[in-house]
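Of the protein chains in this complex, one is absent; all others appear in place.
Chain nomenclature is as follows: A and B, assigned in order of appearance, with residue numbering initiated at 1 for each chain independently.
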Amino acid sequence: MTFKESDHGAVPFWRDERYLQIIAQVIVVVVLIAIGWWLIHNLLTGLEALGIPMSFKFLGLTAQFDIGESMIEYSRNSTYAQALLVGLLNTIKVSFLGIVFATLFGIIIGIARLSKNWLVNKLAAIYVEALRNIPLLVFLIFLSTSVFHKLPRVQNALSAWGWAYLTNRGIYVVWPQPAGGWDVYKWFLLGSFIIGFIVAAIKFREGKKTGRMPLYWLWGFVVFAVLAAITWFIAQFMAGPPMHLDFPSLQGRNFKGGKSLTPEFMAIFTGLVIYTSAFIAEVVRAGIQSVSKGQREAATAVGLSGFQTMRLVIFPQAMRVIIPPLTSQYLNLTKNSSLAIAVGYPDLFAVGSTIINQAGRAVEVILITMGVYLTFSLLTSLFMNWYNKHTRLVER
Amino acid sequence: MSRKLLVVLLVVLLAALALAACGGAKETAAPTEAAAATTAPTATSEQTAAQPTEKPAQQEGEGTLATVKARGKIICGVNQAVPGFGFLQPDGSFAGFDIDYCKALSSAVFGSPDKVEYRPLNAKQRFTALQAGEIDVLIRNTTWTLTRDTELGANFAPTTFYDGQGIMVRKDSGIKTLADLEGASICVSSGTTTELNLADQMASRGINYTPVVFETADETTGAYLDGRCDAYTTDKSGLVARQSMFPHPEDHMILDETLSKEPLGPVVRHGDDQWFDIVKWMVFATFQAEESGVTSQNVDEMKNAEDPNIRKLLGTEGDMGAKLGLDNDWAYNIIKQVGNYAEIYNRNLGPDTVFNLPRGMNSSWKDGGLLYSPPFR
Partner (left out) sequence: MTTLTSTKDILPPPTERIGILGWMKKNLFGSIGDTILTFVAGAFLLWLIFAIGNWIINTAQWAAVTDNLQLYMKGQYPGSEDWRLWFLMFLLGLLIGLAWGIFLKRAEAVGWVLLIIPVILAAWLFTLGRQSWPHLLFIDVLAIIGYFLGKRYPKKLARPTYILILLYMPLVILVVRGFGQEGFMKLVPTNLWGGLLLSLLLAIFGIVFSFPFGVLLALGRQSKLPALKTISVLYIEIIRGVPLITLLFMGQLMLPFFLPAGITIDRVIRATVAIIMFAAAYMAENVRGGLQSIPKGQYEAADALGLSGWQKMVFIILPQALRAVIPVLVGQFIGLFKDTSLVALVGLLDLLGIARGILANPNYIGRQLEVFAFIALIYWVFSYGMSYGSRRLEVALGVGER
């Protein structure tokens, strides 16, 4: 607390709290900088003495090792920087898919946890309590070694009518491949999407004006789907079928064709989804329970159905409670994806630690990795802040 | 709670924390103090090791040897999961070929094989641990390469085991040569030369394959056994060792082709020549003992042998120990307590073990192998 009297010079500056505060801060900052400088100085001289001075030039050197799965072109002749990029993309892939599916499962389990059906309720509770109390890493290694590696071998693959195969080399599903008419159709598809989006926007604006919000996204989606279906036939008429289905089949030692997911990806992906969904379930449950009972009763009294009550009354209010902890769960999932190293999935951290060993660049690689995760955190929290504000505006 | 009590509590808690923290620092401080006592106050043992250009490490009492002696034990970086070479036994102790070399070093320095602290390290940590002075010697099936010898700040003692990278496949897979591996998935441990050799060889032969990379050797073999991969690659000795422990060893075979040369041996930090010499000659002593027919059984009789070479080796004659900065019976202790090369080999990998690994290149030069010790004179 600063008192007005100090302005009159009655208190000498060394006892004036304002100066003292500044001096204290300066001292703290100087001490911290000194410690930081000392540490970094030790680091740099230590590395210099070992003949590996700190430098990021190694990123341009040839990586010399192969990576099992990559979303971009990569070979042993690529550079370390490209290897890191492959890892980064793999991290993004597993985190993004993980977040989507963990949210879905989390909501389902969270609602099941509130079910009036005793058995369903207890099953959900067992799911949540069982997962929340074991370490993710143990769960991941368990999934990898005891589940995905123990699936049937390629020769005895579990087949779902030829549309999908389950083996310990991966999961193979039938997947559409662009064919002759694709060149034309992709423009039709884009057009359909734009029109669908415009319809949704119009409906949304209408809803705002009248106060009766229609299912605007459903409108948009239906328009898009109908247009996409119609133009499909037009494209087929013009230049042949736009896509064909690529069925996986056993060729030689492995399945070829279709879309494949490796056991390593499946292990980290399902592990993250199942584990995080237990936490999200608790978040959702707490959110729904935070909406007062009167709201539900009022909604029933007004004559809304169970689903409508959920959609129109409970969820919008619960969202405000749900979003902040949900954000941190998303961040946790992204950070936890670094445990992929334990199941052999080449994410950013796994590729990074390979480089640490092959190039001996521990400090540089750790700095890069940390920087990337920090950026993720920052972006997620920025997005969630924006979303938070957005939902608040809509409601008021 | 009263204010006074709170203050008392806080003080006690902080004091306890401080005590615990001091306790934590004590262990690490001791050796440094001891080492520093004999030198200038600022230059401590590790510094000399890390900065060879500024201060030569030959002076008595400054190098790793002094640190080790002051500490009373050697810190040996080892593998905990390669059967036959270094692994953890149910009673919590370590055993294996590499472990025996840690024991031999301890016998040379302290006259007792037990003054070793084993630091299990994975492939990724080992060089940083060595660089940072966390371990005194790395004996963890490490391949000698130019990059490691120079850039990673390591010095390689003589090779204790000549190895080469091989590939294991299932017999019923129909794979006979490397070329048959087109389109296969191959299990490999990450952060190893194996990983790089595989990429090099496959690229040079134009064979497409999918690497399936795991952190530890166990995960890698586990995945291969489960059928995750068509093939499993590591050093041939490792393959043989692993194969012998598979539930059905006869279902697997090792391809004839060798992908690389893998000389494995102890490693020390750059810059401490005395310590390097000790490790080098510790290894040579085991070679020489086999060559001269000295074993742990007959070493006491051999001490009085006529052969001057044996007399010099066992310290009956000359001052070989002093030249290394050790007791004169350093080699005697190695042989008495751990054995010569043949004994170490047979104990861990020989015919009486599950591995039954033929000696091949790892025979004494007299038997047509590569083990050759410079003369002890």
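In this text, a contact is a pair of C-beta atoms (placed from the backbone, for glycine too) under 8 Å apart; a residue touches a chain by one contact, two chains touch by 3 or more.
Note that the coordinates shown come from a computational prediction; the quantities given were computed from them, not determined experimentally.
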Omitted-chain contact residue, chosen from A:E129, A:D183 or A:E297: A:E129
Touching residue (missing chain; options A:N117, A:Q177 or A:N385): A:N117
Touch criterion as defined above, residue of B:Y118, B:W144 or B:W281 at the omitted chain: B:Y118
Selected from A:F139, A:W182, A:F255 or A:Y330 as touching the chain missing from the view: A:F139
Hidden partner interface residues of subunit B, rising order: 1, 3, 5-6, 9, 12-14, 16-17, 19-21, 23-24, 26-28, 32, 36, 43-47, 50-51, 80-81, 83, 87-90, 92-93, 117-122, 125, 128, 132-134, 215-218, 222, 225, 245-247, 354
Positions on subunit A where the hidden chain makes contact: 1, 21, 24-26, 28-29, 32, 39-40, 42-43, 45-47, 49, 115-120, 123, 129-130, 132-139, 141-142, 145-146, 331, 335-336, 338-339, 341-342, 349, 353, 356, 362-363, 366, 369-370, 373-374, 376-378
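Convention: only the chains that are shown with their structure count from here on.
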Gap in Å, rounded to a whole number, between the CA centres of subunit B and subunit A: 42
Residue numbers on subunit B that touch subunit A, as the complex places them: 50-51, 123-124, 127-128, 131, 150-153, 173, 183-185, 190-192, 195-196, 198-200, 202-203, 209-215, 219, 222-223, 226-228, 230, 270
Residue ranges of subunit A in contact with subunit B within the complex: 46, 49-52, 64-69, 75-77, 144-145, 149-150, 153-154, 168-169, 252-254, 262-264, 341-342, 344, 346, 350, 353-354, 356-358, 360, 362
